[in-house]
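Quick one: the structure is below, questions incoming.
Every protein chain of the complex appears in place save one, which is left out.
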Amino acid sequence: MKLAPLFDRVVLKQLVAEETTKSGIVLPGQAKEKPQQAEVIAVGPGGVVDGKDVTMQVKVGDKVIFSKYSGTEVEMDDEKFVIVKQNDILAVIE
Amino acid sequence: MKLAPLFDRVVLKQLVAEETTKSGIVLPGQAKEKPQQAEVIAVGPGGVVDGKDVTMQVKVGDKVIFSKYSGTEVEMDDEKFVIVKQNDILAVIE
Amino acid sequence: MKLAPLFDRVVLKQLVAEETTKSGIVLPGQAKEKPQQAEVIAVGPGGVVDGKDVTMQVKVGDKVIFSKYSGTEVEMDDEKFVIVKQNDILAVIE
Amino acid sequence: MKLAPLFDRVVLKQLVAEETTKSGIVLPGQAKEKPQQAEVIAVGPGGVVDGKDVTMQVKVGDKVIFSKYSGTEVEMDDEKFVIVKQNDILAVIE
Amino acid sequence: MKLAPLFDRVVLKQLVAEETTKSGIVLPGQAKEKPQQAEVIAVGPGGVVDGKDVTMQVKVGDKVIFSKYSGTEVEMDDEKFVIVKQNDILAVIE
Amino acid sequence: MKLAPLFDRVVLKQLVAEETTKSGIVLPGQAKEKPQQAEVIAVGPGGVVDGKDVTMQVKVGDKVIFSKYSGTEVEMDDEKFVIVKQNDILAVIE
Partner (left out) sequence: MKLAPLFDRVVLKQLVAEETTKSGIVLPGQAKEKPQQAEVIAVGPGGVVDGKDVTMQVKVGDKVIFSKYSGTEVEMDDEKFVIVKQNDILAVIE
């Protein structure tokens, strides 16, 4: 069983935020918009989305920062995923 | 009696969420936006929708995850359906 | 006396929902958006609506499901009608 | 003294709704959006409105159904008028 | 000292509404959107406004009906003016 | 130290409103949107802003009326400035 996102959607798997380690990304709990660290699991085909041509910039395996509140959480085979639009991904962690 | 959706609309039949089996998709009850597993029953012709050309990406028989709150529920011949716009379908389950 | 809708508007006559028969479409009373079964009475000419070219997809006599809250009710010659934009028609019943 | 509407605006004079006659249009008092029967008094030139080309579809003397809440009421020479955008006119009564 | 409005803006000077004379425009006090009679004092150059080409339709000296709530009041040399976008002018009084 | 505004932004220095002199612009305190008299200190390069080509119409030294609430106040070298988009400038005072 696999999720194939439509259009410019991306399936993410949230990484456990290492809130206390020095090299982890600490997500400030008081922030209104909670940024999240995640791994890209599946990427939609892009193409014409809402009349505009969208090219996918992220690929499977990328670690990314995304804006949590725009995504939809799904649970499959006891794993939790988040489906977001690519535009809700803020940055790739290199 | 059959529903023929207009434009980019899609008729879905919700699958019963197997909330406890390991391989089912469990829909977290506390989520603000309830994702849903459904089967595609009928697909609109696409074409120019709101001035933008829309190509239909899903087909009858596809199992999909959709965003429940954007759809409209109808009941016909004692069966319940949901009519959504294609854009409210997040991913196809393969 | 006849209503000639402008642009992409459609005049509908609501059918009495046969809520208890097996083959009727039962409209769930608890839904936030009440879908409705109706017959198309008059169809606007389409054309350029809000800068976008709209082709009319429904014709007089079609039985349709529409989204009630976007329409405007009028009463003429003791008959009630609803005027909706074509985009508020979800599906044709075949 | 005459009102010459700009762009796609239309000056209307509301007709007295014959609420009890059989052939009159009865405006349901409980509707959230009150439709209104009116006569077209003056029609703007149309043309490019908000970057989109608008052709005027109604003419002086037409009897129309319009959506009251989008208009602006003015009173001139002891007569009350309503200025609406053409798009707020739902249908012509033939 | 003179006000030269930018883009599609128009400087208006409100006329005193002759509320009781027969030929004056009476502005209904209870209306949610208060229409106003005014004289055009200065007209912006038009041109490309928000990516759309706007041609100015009113000229200095025109008497107009405008929608008060979209304008900004300024006072200069003890005279009060209102600066509106041309689109907030509903009709010219001829 | 100098502020170089991006795109269609303009740096303004508010002039002290001479509220009681005859020739000054008096800003009515009760107005919901407070217009302001200011001098243009720096002008952005214009160009493509939000997909639309913007030409700058004001120049350094112009005295302008602007709509205060859309700007952002900054203080630099003990002087206060306001950064607005050109579209929030209503008129040039000549």
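Order as written gives the chain letters A, B, C, D, E and F; numbering starts at 1 within each chain.
Basically, a residue touches a chain if its C-beta (ideal position, glycine included) is under 8 Å from a C-beta of that chain, and two chains touch if they have at least 3 such contacts.
Computed from a predicted structure; not experimentally measured.
Interface with the hidden chain, as seen from subunit A, comprises residues 22-23, 25-28, 31, 33, 35, 51-55, 57-58, 65, 67, 86-87, 89-94. Touching the omitted chain from subunit F are residues 1-7, 9, 11, 42, 48, 50-51, 72-78, 83.
By our rule, only the chains that are shown with their structure count from here on.
The minimum number of touch steps linking subunit C to subunit D comes to 1. Where the sister copies subunit E and subunit F meet, the same residue numbers recur on both sides for under half of the interface positions. The centroid of the Cα atoms in subunit C and the matching centroid in subunit E are 40 Å apart.
The geometric centre of subunit A is 50 Å away from that of subunit E, both derived from CA atoms.
Between the Cα centres of subunit B and subunit C there is a gap of 22 Å. Subunit E has residues 51 in contact with two or more other chains. Judged by the touch criterion defined above, the protein chains link up one after another in an open path, with no loop closing it.
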